[in-house]
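With one protein chain removed, the remaining protein chains of the complex are shown where they sit.
Which chain is which? They are A and B, in the order written, and residues in each are numbered from 1.
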Amino acid sequence: MIAANLPALQVVLPLLGAVLCAFLQRGVWAWGIALVVSVAMPFVAAGLLIQVLDGGIISYAMGGWEPPIGIEYRIDVVNAFLLLLVSVIGAVIMPYAKRSVEKEIAPEHQPWFYAIYLLCLCGLLGIVITGDAFNVFVFMEVSSLATYALIAMGRDRRALLAAYQYLIMGTIGATFYVIGVGLLYSMTGTLNLADMANRLEGIENSRAVLAALAFLTVGISLKLALFPLHVWLPNAYTYAPSMATAFLAATATKVAVYLLLRYFFTVFGASIIFTRLPVAEIFLILSLAAMFGASIVAVFQDNVKRMLAYSSVAQIGYITLGIAIANKTGLTGGIVHLFNHALIKGALFMAIGAVFYQIGSVKLDDLAGLGKRMPITMGAFVMAGLSIIGVPGTVGFVSKWYLGLGAFEQGWWWLVFLLVASSLISVVYIGRIVEVVWFRPVSAAAKRAKEPPLSMLLPTLLLVAATVYFGFDTSLTAGIAERAAEWLLAGIR
Amino acid sequence: MSGEALIILTLLIPAAGAVLIALTSWQENVREGTTLVTAAALFLVVMTILGRVMDGEQPMTGAFQVVPGLELAFRVEPLGMIFACVASSLWIVNSIYSIGYMRGNNEPRQTPFYVCFAVAIASTLGIAFSANLFTLFLFYEILTLSTYPLVTHKGDDNAKAGGRVYLLILLGTSMLLLLPAIIATAMIAGTLDFTPGGILAGKADNTTIALLLALFMFGIGKAALMPFHRWLPAAMVAPTPVSALLHAVAVVKAGVFTVVKVVVYVFGVDALASSGSADWLVWVAGFTVIAASAVALRQDNLKKLLAYSTVSQLAYVVLAVSILTPLAVVGAALHIAAHAIAKITLFFAAGSIYTASRLTEVSQLDGIARRMPWTMTAFAIGALSMIGVPPTAGFLGKWFMLVGAMNTGEWVAVVVIVLSTLMNAGYYLPIIVRAFFKPPGKDVKAHVKGEAPMPIVMALTATAAGTVLMFLFPEVPLTLARLLAGV
Partner (left out) sequence: MDLLQTIVAHYNHWIIIFLMVSGLYIVVARGNMIKKLVGLGLFQTSVYLLYLSPGKILGGTPPILSPQFSVYSNPLPHVLILTAIVVGVATLALGLALVVRINEAFGTIEEDEIFAGEEDE
């Protein structure tokens, strides 16, 4: 019974949890509920992944209405993997959240914070699990609205501006998405993604379908912060509460990338995307622009959270580069980086959140000498930083290896050089932090800092350990990414 | 004990040592004791492996697959054995020396120093015993990262600037050039395992081979081939034991070791010789030898002089490899060991002078040998080895290189070797003359009271003796080098 209804549980549990949280008075209780729900999620997701790996695609008719009329939850290797990723990050971050939220959010707002967080989680999981184009929009808005509210809860008043800006851009993105879906619906008469893919055969060249593709691509690219549609991201990540930043950086953009993959490969099919339209070329150029442009901007930031935010934009470039390379190895690299970057950025933002918890600032100058006061936290930060750089033995290297091999297979040897050249820029910005943290005298802000409480430290270390572990044992990550890539590209041949 | 267990021990001992050192930071003597015990234990294990290798065995471990095509695996072959012996034996001496130096100069942050040192040694052994390019690259990068805190140890602006150059050049070359070369090799050869005869032999056309060779040679930044040598002088800001580690024990040796390994096991000496893709390398290496010597001639700062001397000596190894005959490869392997032990002596001596008197310039050293006879005698032996005068170890490597070069009629190499020997003499002999035969100058009179602390003198005496002993009893390195080259 439970096993058969796992797909529904994945979305309904956080939704119910959110409602419960909203009725509570005390932050601790709300935290308890959010913790229970978040910790349950990975088990649900793992159950689904096991079912998918054993028995193939799961089709779940929500509310008993059969697809294609009813809403179908459709789970294959790709989204089972994503579900696991999002829910694991959500679970790891909850123990961390308690102290961080107590510090950054006013007590009377804490239950609301957790309620909104659970809504956001629900929306993200929903986008991933559903097989219905319009349902995706609904979940996208659930998660987006929750995200705007989460960002607005940041202590700095500029958080409000960041949330407002994101609201405007996010809504435009979502509306573009709906336009695309509307055009597709008028051409195919269905909203079920699988059904839509079948009915698109033969009419791929019609102008409405191409226009739909353009709207969808731009809309989703806004959500995933593809350069140059990334302008909302740095402010949003900088001013959001630490816990929200860590969660969003690790999951939100990844889910948007998933959605893009879903449309490109399963709905439209790789042949129309890559052979008839210059999508690969456009993505290649934009990815490279992100990898270099955003990395260089990151070097000159004085606010560490903003630096990491720009680094995120650059790293998203690596993921989309995997799409642009468009062969199995390259796509594997993109998908595996999706997972790896979630781990890395989660760890980095959690470490920085712990710093904020202790010294109340994320200005680079205030971090001076912190290596002596918080050696474990900063050590964790540097380890995750090495992953961003792509040092062998970390997850970052695995992604880069696949991307590099993919580029070679495609005959783009110059891309290999660009790939590694851009990671050199990350050496500079991570190196800047290292120098300040270890080689400068202790700053006034950092004078009385000490290691954060264990509830914050352990989840951070867990993620950092994962970045090293999955740098060596890639059977889970790269293995699944490879299967996913193979499956996505099956459309071509 | 199985060969596999022994290899894993060589990595675990220094790694565990690093943890123990960190845990025993509360008590200096216990901490330094831990360092020494770890170094001794490591040396014993390496010697056990050496015994096996001399019996013709090649201990190896199973492979751990990271992603298909990338495996973590170790195998002991003769060249790695030489390197491991050099690194593990010099670590003991260097530890003794470090204790004297760090205490004698009241250096801050000694615990991180010893920890990073142990990690660097662990990664050095990882490099030495790696069975494929990926494993080598992994430990190569760890070595860079673990030595960065050592280079910036002093923490002032100078050290930070030096550290930046160090990190950016080493990481930059390895990522921009070496990594693409490795990816290309994986694509072309289908494997990254070190295989006698070369994995690229016969797999690619000459242009590709030449291009890959260039990527490898310049990408291995630790070998300091010009124009990527700037990091070595920049790293001179580090404390002397670190310079010794960089120049003798680990870092630059890891560079030239990788060069030899790549040429022998990835390209294949014969394949490379017949393709003619490596002809340019003789010129680049030769230029580096001469140019670095010329720069060294004009240095007054003793450590800078030694640094440029290292650049030139490293290029010898690359030069020897580029001659592409078995005899020259023997010379290259021997030179790695010989240069290590002689250069560490020289750095120990420079550090000894600094600890005893704070003198850093050559021109200040008039007559210092009367006040510091042990130090300066050791220095003289080391310097003679650099020039290649018997009875010092430096003679061995140069001899094989010269014979190899003459046999193949590689006259460019012959000229370079002879000319640079003269230049070496040109900058080392004046120091010896100045120190031994001039009357004590005002700096020496003012600052030099006597010899440096006991551990320092012990360490440099031991390495100086080693320099001579290696010339007198070269069986072990020679056997290994011959095994490597197959002659």
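Here is the rule we go by: a contact is a pair of C-beta atoms (placed from the backbone, for glycine too) under 8 Å apart; a residue touches a chain by one contact, two chains touch by 3 or more.
Treat the numbers as computed from the prediction; the structure is a model and nothing was measured.
Enquirer: What are the shown chains that the omitted chain is in contact with?
Expert: Taking every chain of the complex into account, the missing one touches A.
Enquirer: For the full complex, which residue in A:29, A:164, A:292 or A:469 touches the chain that was left out?
Expert: From the options A:29, A:164, A:292 or A:469, the contact with the absent chain belongs to A:164.
Enquirer: Touching the hidden chain in the complete assembly: which of A:178, A:273 or A:335 does that?
Expert: Of the candidates A:178, A:273 or A:335, A:178 is in touch with the missing chain.
Enquirer: Who touches the missing chain here, A:60, A:73 or A:148?
Expert: Final answer for the missing-chain contact: A:148.
Enquirer: For subunit A, enumerate the residues touching the unshown chain of the complex.
Expert: 134, 137-138, 141, 145, 148-149, 152, 157-158, 160-161, 163-164, 167-168, 171-172, 175, 178-179, 182-183, 185-186, 191
The definition used in the following text is that only the chains that are shown with their structure count from here on.
Enquirer: Enumerate the contact residues on subunit A facing subunit B in the complex.
Expert: Per the touch definition, subunit A meets subunit B at residues 386, 389-393, 398, 400-402, 404-405, 408-409, 413, 416-417, 420-421, 423-424, 427-428, 431, 435, 438-439, 471-474, 478.
Enquirer: For subunit B, which residues count as touching subunit A in their complex?
Expert: So the residues of subunit B in touch with subunit A come to 64, 66-67, 69-70, 72, 134, 137-138, 141-142, 145, 149, 152, 155, 159-160, 163-164, 167-168, 171-172, 175-176, 179-180, 183-184, 186-187.
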